[in-house]
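Note that one protein chain of the assembly has been removed; the remaining protein chains are unaltered in position.
Order as written gives the chain letters A and B; numbering starts at 1 within each chain.
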Amino acid sequence: MSSLLEARGVSKIFGGGLFDKRVTVALDAFSFAIESTPPRVTAIVGESGSGKTTLARLLLGLITPTTGEVLYNGTNLRKLARDDRRSFLRDVQMIFQDPYEVYNPFYKVDHVLETPITEFKLASGQQARRALIHESLRAVGLRPDETLGRYPHQLSGGQRQRIMVARAVLLRPRLIIADEPVSMVDASLRATILDSLRQLNRDYGMSIVYITHDLTTAYQISDNIIVLYRGSVAEAGDVDLVVRQPKHPYTQLLIQSVPEPDPAHPWGAVEIRTDVGEVANGATQVELNVPVGLLPAGAGASATAKAHGGHLLSGCPFADRCPHVMAMCRDSVPPLYQLDPARAAACFLYRDSGPALAVEQLNEVMSAAGSSARST
Amino acid sequence: MATDVLRVEDLRVWYHTPRGPVKAVDGVSFGLLSNERLGLVGESGSGKSTIALALMRLIRPPGRIEGGRVQLDGVNLLEIADEPMRRLRLAAIALVAQGAMNSLNPVVRVREQIIDGMRDHDEKLTKQAAAARVASLLDQVGLKPEVADRFPHELSGGMKQRVCIAIAIALRPKVILADEPTSALDVVVQRQVMETLKRVQEQLGASVVLVGHDMGLMAQFVHRLGVMYAGRLVEVSPVGEIFVEPLHPYTRLLIGSLPSLEEKGKFQGIPGLPPSVLERPSGCSFHPRCPHAMPRCSVEDPQLQQVRPNRWVACHLYDESESNGKVVVSP
Partner (left out) sequence: MATLAQEQALPTYETRASRLGVVATGTFRYLRRNPELIVGLCLLAALMAFVAFGHALVDLDKARPLSTRPLLPPSPVLPFGSDKQGRNLLAVMVVGTPQTLEIGVLAGLIGVSVGTVLALVSAFYRGAADAIIRGVVDVGLTIPGLMVLITLAMNVKGGLTIPQMILVVAALAWLFPARVIRAQVLSSREKAYIDVARLSGMPTPAIIVKEVLPNLMPFIVASLVGSVSAAVLASVGLEVLGLGSFDSLTIGMTLYWVIYYAAIINSWWWWWLPPIVIIIMLFTGLFLIAVGLDEFANPRLRRRT
């Protein structure tokens, strides 16, 4: 039984022109499978340069991986027949970050709801169409008479984003990938939108992949979580375990840096190393060990990956900033060590605390997560 | 009050559009003590960013400062001519703006950009003295001296923002305005930058006005917090008290809508929509969304009043606890 959507050993590099050996590794050897049952909310948390937006676009087939593949029901996205591609678009939908750019300024907001109905023949006849649109709007807490017939600039950011959620609901997908859906929306409206997402998961049985840099909202609505740092998985598993008892130094740093809206809880005491040269935020730059020259960058990447056990990186990407860095951290990429049935961290500090997992085994940890939360 | 380093009284800034005036800031008054960090928090359309620009007199048409007073060290910033204002900018009051790191000149080295500000204020510095000053400033913001020789694009976002802070403190101003200085930065870098700002402010003995929308950041950084809604201040209180017991219904709902890492729970959004910038609701701007709205609220505009020691609210719910006599002073 193949998963609904699966990334298998996916890497993505950018750059690597004609004479350029240095490429930017947006994502390194990422494997993750999303099942349609049970429907879970998975958070993918990372800062800029972590690769999370690249991951979203890869999962939707908007860009293609450099190595590895993205599978829908077992078939590579690039090789989908026309009918399968249709059903892929029905099963997997996306909510984008910018609630303004997603609207074509030439059309009223209705356009964004009418198009999928037309293309997917979701309803026939004016009545049925109207009914479907109204129902979806109401499902996200919007009043049709206050939103339809308007142009995008006449509505607030929160309303526009909610219409996008309504659009996703229209298609009754099995999976919604939400890329920073609330980061450009006012704080007071965020809660409503996030609540809608949570409802979609609970009441409509949709799985949600919630991509964000905001650990707090991720914690609030997710069952399990993957923390990305510069293209690699730092820590993953059940969201309560990861957030309450973070093991990876980066996760710890992240949590301690989140400003709690409570003056009685000051910023945490994890030091940020100041003796290192500042590393510019952003994806890791790597030299492929095969000169790229006139070869496409993909070929060079595959060769490098084979040489490094599937990885493009040669050491832990956090080594430069880690307060606990050791010599071995720069020599090889730490594998994911399983510290709990529902949690793993990629850090050599835990090399003796649990079995090392292969890249594909991340799914076992993620599947165990969430179910424990459910039983509590 | 004698110890106020900055006092704003009834500041009004309107933007004149073809469809009518947008009253971005409509009668804001507050005082800033020396060595104090004051926060102005609000959502989009609250007018907070306009205040920062107004205090620096950087409002451009179609915006215009319609009225009010801004007293800095005995001088009304809104009344002086352009040249004296220019001299005060950076020397007495400095701004670290939201996209400040993007406003660094990409073809000029960091050292030159820091010195530029100083030179514009007639600081006659020899090359050595200037270089030493730059090194000292960079050290204060936690950057290595080599950064002075770099170009902005060689620095990370957090480093660039800290360079902007260095420029802002170069002339030891009394007031530093920070308008969403970290909104484009990641959470870890944000903490670094804000801690730098805090340290720098304490060393200088200056005061900071932090304008933003992130309540969490406010909770971690400021002493006192002013909540803005639709161009007015609706509550001003010490930060510890405001989170424990928010007085104004908007503040209460705002805090209630914030997720936290402490526990999973229900978090509520604020129902309704932010007020239209062109046509504010009559009476109290918040009344259409307020769970405690009374008939009076749609008619009469509540004034900001001190209802407890050092706690000010603009809400009719607290009219009974009004202190005796007219309260002329503002927070």
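By definition in this document, a residue touches a chain if its C-beta (ideal position, glycine included) is under 8 Å from a C-beta of that chain, and two chains touch if they have at least 3 such contacts.
The structure displayed is predicted, hence computed values, not measured ones.
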Touching residue (missing chain; options B:21, B:238, B:256 or B:288): B:288
Touch criterion as defined above, residue of A:60, A:80, A:137 or A:165 at the omitted chain: A:60
Positions on chain A where the hidden chain makes contact: 60, 62, 86, 89, 93-94, 96, 98, 101-107, 112, 115-116, 119-120, 146, 150, 154, 167
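Just so it is clear, only the chains that are shown with their structure count from here on.
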Between chain B and chain A, distance of the C-alpha-averaged centres to the nearest whole Å: 34
Touch list for chain A against partner chain B, complex: 47-48, 156-159, 186-195, 213-217, 219-220, 240, 243, 253-267, 272, 274, 277-282
Parts of chain B lying in touch with chain A, wherever the complex brings them together: 43-44, 142-144, 155-159, 186-192, 195, 213-221, 239-240, 243, 253-255, 257-262, 264-265, 267-270, 273-274
